[in-house]
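Notes follow the structure.
Note that this complex is displayed minus one protein chain, with the remaining chains in position.
Lettered A, B and C in written order, each chain numbered from 1.
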Amino acid sequence: MRDETMLELLRRQGVSRRGFLKFCAATASMLALPPSMAAAVAEAMATARRPTVIWLSFQECTGCTESLTRSHSPTLESLLFDTISLDYHETLQAAAGTAAEAAREAAMQNAWGNYLVLVDGSIPLKDGGVYATVAGKSNLQTLREVAEGAAAIVSIGTCASYGGLPYAKPNPTGAVPVSEIITDKPIINVPGCPPIPVVMTAVLAHYLTFGTLPELDGLGRPKAFYGESIHERCYRRPFYDRGLFAKSFDDEGARNGWCLFELGCKGPTTHNACATTKWNQGTSFPIQSGHGCLGCSEPDFWDAGGFYNTLSTPITPVTGAATAALAAGAATGLAVTLANRRRKANARRAHPEVTIDDLEK
Amino acid sequence: MSATLEKGLNALREQIDAPIASYFSSCVRCGMCAEACLFFTETRDPKYTPIHKLEPMRRLWEQEYTLSGRVKKWLGLAKPITDEELEAWSPLVYDSCTQCGRCSMVCPVGNDLTYMIRKLREGMALSGHAPPDVVSAVNRTVTLGSPMGVKLKALQAQIRDQEAETGLTVPINVQGADYLALLSSMEIMNFPEYIGSLARIFDRAGVSWTLSSEAFEATNSGIQIGQADLAGAIVMRIVTAAEKLGVKSVISPECGHAYTALRWEGPNLIGRPYRFEVVHILELLDQLRRTGRLKTRGKVAEPLTFHDPCQLVRRGGVVAQPRRLLGMIAADFREMDEHGVWNWCCGGGGGVSASERANALQLTSFRRKQAQLEKLNVETMVTACANCRIVLEEGLEHHHMDIKLVGLTELIAEHLEE
Amino acid sequence: MSGLGDIGIAVQEPGGDANARAVLREIETLLERLLASGEGGSIDLGGLPLSGADYELLEATLGHGEVSAVIDSLGPTDVIETAIPGVWWLTHCNAAEEVMAEFIEVGWCPQIVLAAQEDVSDGLQRLRAALKEDGNAG
Partner (left out) sequence: MNAMELLSWSRGPGLGIATAVFLFGMLLRLFEIYSLGRKPDLAPARPNSPGSGWRTIISRSVPEAPVFRRSAVTLTSGYLFHIGFFIVLLFTVPHITLFESVIGIGWPALPTPVVDLVAVVAIIAMLVSLLHRLLDPVKRFLSGFGDYVAWSVTFLPLLTGYMAHHHLLPDYTLMLAIHILSVELLLVLFPFTKLTHMLTLFIARWYNGEWFGHKGVAS
């Protein structure tokens, strides 16, 4: 069964050719491919093998898994997940304890060099990584072990991608993202707190369909979903351009749906697909609900100033530095004053009794 | 002879004050002062840009009175000020600056460049980089009492002539007179009519006045060369004589820088206020006019204009008086396009006319005045500064212009009511 | 607060129908191509940020034609011929009837409506099996 192609799997589940075509068309749409590519997707799907996937959860809140599984009815995403061979997922799998670990090792052995590793959560390094262990193994050990035989790693969520919440100052566990530990494998970052479900599935679909990684940006994110900022695709953008801003959450501007920039929206510096894909089956996204973007798909978003502080304001108050600088300036100024006064006084003392002889050499 | 670089630099250290520091801190190198300087406008040579003339002093200020400059100097990154450099700067500081003060009015950040040039000359003088002719003039003023070497005997001869001409007595050393009148050697030697004019006007107006045999010379070469001690000594002679005679006022003659020296710099040079007041002759004449003691008859019919001496208007505040006086006697008074505090210099003030080596440049710079005059179509130009008058006469002659020059006091005297 | 409508938030739809106009132009081009060469094409409406006004314009301009069909595979797919013959509006839904993808297809008949060879052969086998059972029974 492991060697079944996607097409075979779907047919075995009683899906007709029409259903397969529909599946391919929807997948192409999800991957933002032109409709003419649906045929290519179909062709690829007809021959693609279902991959082995191992999902590792480290310092995380399970929000990413929640995001992925909180679809109330079978959707294309869940169907897609049915087609992969999810051999290890602590939260979702039925097996527990040593049986679970054995399943993971078996899956790794069977697909060594070819399986996908999905990671959510950051990895603590401080004090030998004791802050997160599973079956007596630190996350660091587990990640190194599992990553060794992986074809590629998908960092699901901001914690795995950039460190996320555990990484925020003062980072008590010494948390780091996957990319700081694994440097010899292709890594796809799918940041977000949590990431949009369709983005996660699209990355898998792309890998499934074409067997390659999608095109990534400088921060390792698929360009198809993270290529544009929230601000660029925001339906409230015209208000920004016209200079119409909500000043508080219950003022006239807020009621009129004006731009939330002044209320701390991080849309301009946040790259994600929320403004177009939206959440909960396309119902809405934070800005549409009247709240600014938190910037959750960007590195260090917890430390990039308060969520309600405007993007153009200081992250840390400057008053302390300013006061210290003024004090230092005054102290140095006094020293310079004394030095200047002394120099001038010396010059006055050295002033000769001038005669006309002093006008010529 | 004992001028040294160190003495010069030391003088600059002493002179640099808060205004100068604020000026150097504010300069943005916009170059607008160039367009205010007739040595630039008539040559278009950027080296005559006023702020550039101050470069050695700017560097000294930066190196000695700012923290960043001190650090630069300590790191060996600062270019020291040398004798060679100061010598090279001498023509910029002396020959091409008449202290006219126009740049100080134009500078958008408010730099008083003239104030700074005056201070820079303190350093130039004591480091031995003043023009030789100006040094000689100072020498003569200090040793003989007058930059042109005019002695009491020469003055007495001129007084006799004027007494004969006017039939009036010119009072000398009259204890307790109200006014002590001063003269410039140029007036004594070139325009002695000024003495006669004073005698006639004061006689008619009933002004109690006198000359002093101990202090008749008002010009102050110490101001022009920029040496405060010597300038102060020259001022002190007048102060001593005036206070000895017990006069209420001292009259500055028709000479721009003499007025500056006596009225504005004097108390600061001698370090105390005077026990008398200083008025320019035009201020006194206007006062007499106002009180009805100065009465004229008839008016000059031909068109005439007035050349404002810089030290009188821009640097002295005597602006309205000459116009009111001319209003009494001129039927067709024509103002130059830029006049009053916005006048253009004759080109020979601030010691420039005293320096032989500046002569060609001075004549070139006269073109500015020439252009102003050509727009007016006047036959007569009145002024109130003997130095301006001589410089203008040279310029008019050199540029073949047929315009008569006359001192305002003389012109008033000619129109006195009988 | 008696209901959601009382919450004082006005959600403003992005205005304008410029995207719908662009889609209609593209449909025009595809129809011309269909008539000239027999080759149609497809437009993914999900790939465009369409506003409410865009949808209204598209629906008003294209209208409803003679054919409407529902394909029931992996959830319903509505196939509707618009009032412009040859222009088909396809809406793919999942089992929960949530829209997964939406296409405008220009062609004689949408590909997905045609029965596929392997489904036909599967069907034939099922028919034969049924006949055989029938025969056995009879």
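One rule holds in what follows: a contact is a pair of C-beta atoms (placed from the backbone, for glycine too) under 8 Å apart; a residue touches a chain by one contact, two chains touch by 3 or more.
The structure presented is a predicted model; accordingly, all values stated were derived computationally and were not measured.
Visitor: So there's a chain missing from this view; which of the remaining chains does it actually touch?
Guide: The undisplayed chain, in the complete complex, is in contact with A, B.
Visitor: Which listed residue (B:Pro91, B:Gly226 or B:Gly316) would be found touching the missing chain in the intact complex?
Guide: Answering carefully, the residue with contact to the hidden chain is B:Gly316.
Visitor: Any idea which of A:Gly128, A:Gly282 or A:Pro314 touches the chain not displayed?
Guide: Per the contact definition at the top, the residue touching the missing chain is A:Pro314.
Visitor: Touching the hidden chain in the complete assembly: which of A:Pro34, A:Gly149, A:Gly174 or A:Pro268 does that?
Guide: A:Pro268
Visitor: Using the touch rule from the top, list residues of chain B that touch the missing partner.
Guide: Counting over the whole complex, chain B touches the hidden chain at residues 16-23, 25-32, 34-36, 40, 44, 46-47, 49, 51-52, 65-68, 104-112, 115, 263-268, 271-273, 277, 313-317, 319, 337-338, 341-342.
Visitor: Considering the entire assembly, which residues of chain A contact the chain that has been omitted?
Guide: 218-219, 229, 231-232, 241-243, 245, 261-262, 268-269, 298-301, 303-305, 309-322, 324-326, 328-330, 332-334, 336-337, 340-341, 344
Convention: only the chains that are shown with their structure count from here on.
Visitor: Which word fits the touch map of the chains here: line, ring, star, complete or other?
Guide: Shape = line; chains linked end to end, path left open.
Visitor: If you average the CA atoms of chain A and of chain B, how far apart do the two points sit, in angstrom?
Guide: Going by mean C-alpha positions, chain A sits 77 Å from chain B.
Visitor: Mind pulling the chain A residues that touch 2 or more other chains?
Guide: Chain A, residues with two or more chain partners: not present.
Visitor: Which chain C residues reach two or more other chains?
Guide: Residues of chain C touching two or more partner chains: there are none.
Visitor: Quick one: which bits of chain A touch chain B in the complex? Just the residue numbers, please.
Guide: 332, 336, 339-340, 343-344, 346-348, 350-354, 356-361
Visitor: Taking the touch rule as given, give the residues of chain C at its contact with chain A in the complex, in rising order.
Guide: 8-15, 41-44, 46-47, 49, 71, 73-74, 77, 92, 94-96, 98-101, 103, 111-112, 116-119
Visitor: If we count contacts the way the header does, which residues on chain B are in touch with chain A in the complex?
Guide: Contact set of chain B toward chain A: 1-4, 7, 10-11, 13-14, 16, 64-67, 70, 125-126, 128, 130, 135, 138-139, 142-143, 225, 227, 229-230.
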